[in-house]
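Structure record follows, encoded as structure tokens.
Every protein chain but one is kept in place in this view of the complex.
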């Protein structure tokens, strides 16, 4: 690959769009982010790191954390995870409650809010909120080689303060017996994981194992089984972008997960992991410029899984 | 690949399940199919054809036809297809009308009934019902090398006679201005394409172009652009199995499309096309034994796009 | 009652609002009605007829016909009517199809389109479309003493030509086995009954039996049983104005039924029947000025059933 040409091509593609989209503004810490930020990091199996723009600047990973939490849950609970959450696309917005009523408190998949709350609830039930957070951050530290990755306390508090809709989801699932802990306990852990700050470099590095059968190709740690790795990617492909997942698969053709902080994580199986960040979102909460950058990358590399 | 070992492995996996699931019984021609039938055909890029069981026996392809109709529509209309149909998973059953009301007559994707009716309506509007059917069958004849592939007239008539729900979908879309022809005209063409009979060998062969960038690797015909090929596969991955699409991606990890006749078509990009047939269906209308066979194939070959 | 004072009061109340609301425009015959029309007729048990404005001008009764069709169905089928249609408010628009899917083809009540189509289908199954229409018109002729009351053929044709949504409802119910006749046959009868033209005087007179235990107080014809009369009024109160029924009960407090032609029929049990007409509609398809006139009438007479 001629990475210099590829990054130049991506840069040319995104430049006219920098600043477009709507920055999340439901909490101050997100609302005040400079909308013209753009960063991207591509990590390959041999550790090569290709970067663009603000790739070292930490941002709030938000819902991208759901992928890592799911991988922990599959490690600890295996197929039992699916007793409490489905793996079908929801066809609706990230925080919809309608489906929960029709399907008796079982969320459609682990990458919408309700599903991620249930997955967090499992992990909190297993070892407590602190141990769960320690395990999650431990992975980030180990894989990214940076022990400073942490929860942004201001964001975590704001998430909780504005979290009425997530509270509604959690109490609703509790009404169907699908919460193992007191709602506030699991919600607290959920809000904190969403508030982790990482840079594109760190995020791509931390997810590299998902491109290589669950085994980090650099430090050789097997983080999930080969089978579960494949499955996590499948769930990301089907459900990673709420009611925009089909369009993302159509345009980009890689398993991915977006966050309202403007980050997108993508996995190119057998090739590498990509993290991109730009705060302006489309109507479904996916970074507009981030998606354009990924589209260009896929076009240039032929990494789509659908070729 | 040691195809002898692989087919033995698949045979061992499916044997205990032969006859399970529920055969479609809404029309006599489907209801009377022997539930213990099982056939499979894997076609590779060099034309190698690996088969199991009743791979040469024709069956009703039903909704698998939607993939071929979509490929014709993308060829003739390009991106304009998406003005009249979405590309998001529906999260609901194949014949649900609820989403149509909420989204003003625009079906979620071209692989549910409403969406395929709209796509057919486009093609009928372009050249008439007969020319559309001739083009579709012409492709089948050319690619499969068998001019006897045809519409099963008994099935087509039964589909129309029992088609109240599809009529409701079509009239509902007409109410929102999303039908270009009289409803019965487009429905007639739709019912006929669903009633085409093909064997696993023919079906896999006819779809081989989708595994090779839209170009049939044997006769070198470019049937859709490379870009549209990728996109068709993406839509199959997201939406190919109604409210079971996420589960199919999770278990099998290949773009696919099921039909209530018991057939499943799968694309392994860069490797080949697979057709499997066994009449017993799960609750979402996907062949139970067919899915097991595909799961085993993917396990044995490593063809999942998510590895 | 000082009817002179009451009519003066109503006139004063409606005058500032004449011409407000949106005239139905989905068919030409309705779209070209003068929006400033206003008529009202109050018929008492002794035959006294109090009128205002254009009370003798015929208009398209549209959905008001559903009340009379229901009374015929209850006469001929009794409680069996409720095997095929419910009697609960729908909480949604007049032509919504969502509820039909959730409740397996049984419409919520006989005063929404789907429900009235089913009721018509019953009556057509019993005696044929022509006999049904003859019975309905016969009642109108006999009670109003005017044999010229008839279906407006232009309107009936336009209804059919633009009836995609009603076709969708009918085919959808057929898919659940809830249509006894071919869809077009029952729909034809349905469209024709909606296209009957009557004046406020005729309409109020024809409905007088509903204010007096099912027995017309002038000609002594018992049109429905006392029990069914009470029940028809109950259904009108609960369901007579689509998703506006609660508001109508709140403001006016009388059983009523609106039509998109701008008519409203109201029953004041023990007192009389009222028909009002003014073409401008609110968002739920109820005549805006008509509702104001009724509100004032109820205020002046104390006829609300909730006092």
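A few comments on the model shown:
A, B and C label the chains in the order they appear, each numbered from 1.
Everything below uses one rule, namely that contacts are C-beta pairs under 8 Å (C-beta built on N, C-alpha and C of every residue); 3 or more make two chains touch, one makes a residue touch a chain.
Being a predicted model, the structure only gives us computed values, none of them experimental.
Every shown chain touched by the omitted chain in the complete complex is listed here: A, C. Touch with the chain omitted from the figure is made, among A:71, A:96, A:109 or A:244, by A:96.
Considering the full assembly, C:247 is the residue among C:11, C:57 or C:247 that touches the omitted chain. Residue-wise, the contact with the chain that is not shown comes from A:172, picked out of A:172, A:190, A:212 or A:250.
Screening C:108, C:139 or C:257 for touch with the missing chain picks out C:108.
Mapped onto chain A, the footprint of the missing chain covers residues 96-98, 100-102, 164-165, 167-172, 174-175, 183. Within chain C, the residues in touch with the undisplayed chain are 86-92, 99, 108-109, 213, 226, 229-231, 233-235, 237-239, 243-247, 249-250, 253, 255, 269-270, 304-307.
Assume only the chains that are shown with their structure count from here on.
Chain contact topology: the protein chains form an open path, each linked only to its neighbours in the line. Measuring from the averaged C-alpha position of chain A to that of chain B gives a distance of 32 Å. Rounded to whole angstrom, the centroid-to-centroid distance between chain B and chain C, based on C-alpha atoms, equals 47 Å. Shown for chain C are the residues that touch two or more other chains, of which there are none.
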